[in-house]
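This is the structure I want to talk about, given as structure tokens.
Note that one protein chain is taken out, while the other chains of the complex remain in position.
Labels A, B and C are assigned to the chains in the order they are written; within every chain, residues are numbered from 1.
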Amino acid sequence: MKLDSTLVEEGLKKINWAWNFMPVLRSFEEEYQKDQPLKGERICTCLHLEAKTACLLLTLKKLGAEVSAAGSNPLSTQDDVCAALVSKGIFVYSRRGMSTSEYVENLNKALDIEPTIVIDDGADLIALLHTERQNLLPRIRGAAEETTTGVTRLKAMEASDDLSLGVIAVNDAKSKFLFDNRYGTGQSVVDGILRTTNVLIAGKIVVVAGYGWCGRGVAMRMQSLGAKVIVVEVDPHKAFEALMDGHSVMSMKEAAPLGDIFLTLTGNRDVIRREHFEVMKDGAILGNAGHFDVEINKNHLEEMCESKAVSRKNILTYTLKDGRRLHLLAEGRLVNLAAADGHPIEIMDLSFSTQLLCALHIRKKTLEKGVIPVPEEIDRLVMKRKLKTMGVTLEEMTAAQRGYLRSWKE
Amino acid sequence: MKLDSTLVEEGLKKINWAWNFMPVLRSFEEEYQKDQPLKGERICTCLHLEAKTACLLLTLKKLGAEVSAAGSNPLSTQDDVCAALVSKGIFVYSRRGMSTSEYVENLNKALDIEPTIVIDDGADLIALLHTERQNLLPRIRGAAEETTTGVTRLKAMEASDDLSLGVIAVNDAKSKFLFDNRYGTGQSVVDGILRTTNVLIAGKIVVVAGYGWCGRGVAMRMQSLGAKVIVVEVDPHKAFEALMDGHSVMSMKEAAPLGDIFLTLTGNRDVIRREHFEVMKDGAILGNAGHFDVEINKNHLEEMCESKAVSRKNILTYTLKDGRRLHLLAEGRLVNLAAADGHPIEIMDLSFSTQLLCALHIRKKTLEKGVIPVPEEIDRLVMKRKLKTMGVTLEEMTAAQRGYLRSWKE
Amino acid sequence: MKLDSTLVEEGLKKINWAWNFMPVLRSFEEEYQKDQPLKGERICTCLHLEAKTACLLLTLKKLGAEVSAAGSNPLSTQDDVCAALVSKGIFVYSRRGMSTSEYVENLNKALDIEPTIVIDDGADLIALLHTERQNLLPRIRGAAEETTTGVTRLKAMEASDDLSLGVIAVNDAKSKFLFDNRYGTGQSVVDGILRTTNVLIAGKIVVVAGYGWCGRGVAMRMQSLGAKVIVVEVDPHKAFEALMDGHSVMSMKEAAPLGDIFLTLTGNRDVIRREHFEVMKDGAILGNAGHFDVEINKNHLEEMCESKAVSRKNILTYTLKDGRRLHLLAEGRLVNLAAADGHPIEIMDLSFSTQLLCALHIRKKTLEKGVIPVPEEIDRLVMKRKLKTMGVTLEEMTAAQRGYLRSWKE
Partner (left out) sequence: MKLDSTLVEEGLKKINWAWNFMPVLRSFEEEYQKDQPLKGERICTCLHLEAKTACLLLTLKKLGAEVSAAGSNPLSTQDDVCAALVSKGIFVYSRRGMSTSEYVENLNKALDIEPTIVIDDGADLIALLHTERQNLLPRIRGAAEETTTGVTRLKAMEASDDLSLGVIAVNDAKSKFLFDNRYGTGQSVVDGILRTTNVLIAGKIVVVAGYGWCGRGVAMRMQSLGAKVIVVEVDPHKAFEALMDGHSVMSMKEAAPLGDIFLTLTGNRDVIRREHFEVMKDGAILGNAGHFDVEINKNHLEEMCESKAVSRKNILTYTLKDGRRLHLLAEGRLVNLAAADGHPIEIMDLSFSTQLLCALHIRKKTLEKGVIPVPEEIDRLVMKRKLKTMGVTLEEMTAAQRGYLRSWKE
């Protein structure tokens, strides 16, 4: 990558701005930097290459590691941030808008560092390591996975006995999934929709597919902006929670003709497809906030449309044969990352501090193979550090109270 | 218990009203009644004896069981409902306002039925079976426990190898804890506070101790009535969730001088105690919605006060030596049960339908000893039945979608 | 009225409790008491006779007035409060459940005091003064009206040139309508519904007729308890506000078959009538929170029903010929007053402090005839006093800022 100094400067600005709002990561960097605990490690990462990720990558480097980075999504890569990273000595392989083949090529290049530790987002890197790059496996002490989608894939690998690495499910840390998936996705999807469309949310009918942590975060924020939310779910308990939270619940078939805005957050494919497009209102807006761009079936849109055109930045409008127009946001890729700046900074401070501590943990002890949880003490440490930076005091149990909880005779 | 026909009539009215709003329990009763599947079982229960519980007890009986009932809390027992139950052939041992010794005596009497199945709420019945009534244990096929507090105690028993029964943790069923503890407690505590005090919630500072499912339900409802909520927590992740939900977080020591209303939902004891009473504002209102009346230390109040008097129904005002007055609701017992009618009916329809199916499950197969989860299929069936009564359609996954979730190669 | 000492004691307890939460009225009583500014005045009042009203009546007396009181609604009168008032020297003419003829008789008796000042709630007293009791008009210096409904009637009287008194529209004071009608009605209607029915609000469809201040207060609270709200409105701007607030809007004809709970707050009659009852769901709950019991047409229910019976305290169930049951709360009277304790205390502290200052104002200067606003300085004083009791600091404009707002050249 050739360096454009304006790009570098823009990128550094973004990174510095983010760094302001990452007190937890800052505190760990300060604590560990002088001991260079990652000296000698080669860390290969596949992450959304924007300013907050850059902070993690630079901290890994400052703690002694060599770091390579591939972008986990063609539209979430920010070129100025990449330039800044390169200027700081990170090996970066990505560019905004890269094709699928470039994407895979970049994953391979990032792996050429011959990593000892892997940090993945969606498990594409780990999948590649188990197919074409198996020769690299023996050197790897362990890996960490950032997303729900990735953990689901890894568990499928583990179930079919295909997983040869120890992978920490960072996604499942309380410090991550309780906040990132709900408050992070909630706010950032709102950001993506507002800045892309400029439409009024109040009074709209917003269809949210999937009522996991991400879905409920988005539903909550849309509701609080005045929308009426329809939730589409396969799980009865989640469906009833949605009802209790004041939303309507129905099948996508029933919701399709009612919605003004559709958002998918399921981790599955074809959640919105031909049969649904067929009955949507003229002008419906379609966005995805699940990991891959398969939740909204773009092939069906391509087949059904008479013409398509960019209506506004990040909006592709498909005009169907009957004249109805459907507006697809960010090519069906993560709308909060491709059409906004991803999660709020403070949320990623928690996720990436957890990632940092997991890397330090792997450094100390090669992981047994399998999907394993984030060590309880790491999870708790990150959270307590965060509360400390906010000046928040927890209640302490007295000895008598601890005893009471352990006893069963009143 | 001598029957007063006016009481019976009042009780029957309450029970009939509740029955209207319990479509799930109704549907199971209808489905099973003609087979009399509980014929020959003797079921000893310790529950809050009010109208919704009565519906469960009557259904158990209609399905063939003999049923005895003790009240799980002296102030949650409603005498008219008890009278109605007696008139229908349930063996009832309770009265509103009974003393602690009467309470224990009543548990014993209810156990005299020599139960084959036990349904408990707080685990007092099961504790008694493991101390003074051990002789009854061999006959018992299994038990079920309704509350978080009870399950905590049972796990302490199991941990110290003191548990000789199989007990289904009904509390931990999704159909129960996801709804009962959050939406049920949330609404019913609001009800208890409003009808007892008539004070305006908007603009008040409400201190909520404990941000488990119950605590967050109450915090959510108080916030939505316009209060500013302060959460007191020992767990860092729950504390940060409270912050994300818009609440303040601090220690009870810090919160004590700020609060207008204090509510405890921790399952622990002495959550509010002398050191806190000492700094509270004149006129502070104190309520508990945790299982036992030990969360607010009443002994300390007794020691600190110059005088006390009933200010209004269910409000006992302690006047301290410095003239400040602290208002304790419902003698520190569950404010939603002792000063209102407990959980909304539809919520208990889910909990009690789960209890019913667990009893049928125990009937078929004696449980192995230990605390065991509600069978997945029961939990799911209850929820699907509920959605069906509401006319709600779940999304169905296609075969391709199921396959996608199982595969890890994209 | 004969005095039952138990009743008196109960009533005094209620009054004392309310007095705790009325710091504004307390502060004015303290300020004025020693000057006895109402000495020689005879004040005739028609108000909801419960504890908060009692505080106003007693303050009027303590400031020197003779006071008579009729109840403004048969079901809002609390007999124990009346007994307590009598014991303190107020002339009370009301009892819970009085018939319409008794009601009118009581208005007349209260007027027999030959008032110099009148305080009315719904304008029945003033209407009577302009029909059968015209002889009393000359002595009256002025009157004050508490409600939207009353002010509407008075303006109709003024428009047809039938009003011979000066009446202050206390309802229209900012200190009153901004808070009483929205936050007061909102919370107290919730209270009335919860304690009367014990049904779960979350997931219910609640139809709110009228989106004035009262209606939006109720809609807001129901929404925040998890209900989906349908608003029925005649005014397009209010209808669109309801949409912006996340509610649905439709005609009553469309809403009737959808609602689980119906609440009327329009000030009009026959808002729910035969054509609507005909299509409602079995089990629908009907409540009114508008001033008069004419919003839900009870005559139609009587004509349509096969039988009726009390299902629970304050619930009358009409069983229609087709078997559907409709549950009417509190006989169609103000559900927050007849089935709960009316507005929260702190809200009435504002309204009644305004009433007190209006009485003092009338005392100083007989009003010109017509409906007149609350003097700006009274309205402002009440609010500033309230903020002072809460320790809240307002921002002060600088001289430069005041100048800026007056100038038009930038």
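To be clear about the criterion, contacts are C-beta pairs under 8 Å (C-beta built on N, C-alpha and C of every residue); 3 or more make two chains touch, one makes a residue touch a chain.
Since the model is a prediction, treat every value here as computed from it, not as a measurement.
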- Task: Consider the whole complex, including the chain that is not shown, and state which of C:Lys34, C:His237 or C:Lys364 touches that chain.
- Result: C:His237
- Task: For the chain that's not shown, point to the residue among A:Glu346, A:Asp379 or A:Glu395 touching it.
- Result: A:Glu346
- Message: Out of B:Lys228, B:Arg333 or B:His361, which residue would touch the omitted chain in the full complex?
- Response: B:Lys228
- Pick from A:Lys13, A:Arg26, A:Lys61 or A:Arg96: which residue touches the chain that isn't shown? A:Lys13
- What residues on chain C make contact with the chain left out of this view? 123-124, 127, 131, 152-154, 156-157, 160, 162, 174-175, 178-179, 182-183, 209, 232-237, 239-241, 243-244, 249-252, 254, 267-270, 292, 379-380, 383-384, 386-387, 390, 392-398, 400-401, 404-410
- Interface residues of chain B toward the undisplayed chain are 202-203, 223, 226-228, 243-246, 248
- Note on the structure: Logged for chain A, residues touching the omitted partner chain are 13-14, 16-18, 20-21, 51, 183-184, 187, 190-191, 194-195, 198-203, 221, 224-226, 283, 310-312, 315, 340-342, 344-347, 390
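We take it that only the chains that are shown with their structure count from here on.
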- Item | Superposing rotation of chain A relative to chain C, computed on C-alpha atoms, to nearest 5° | 180
- Averaged over CA atoms, how far is the centre of chain B from the centre of chain C? Could you give it in whole Å? 36
- Note on the structure: Whole-Å distance, C-alpha centre of chain A to that of chain B, is 38
- Note on the structure: Check: chain C positions touching at least 2 other chains come out as 202-203, 226
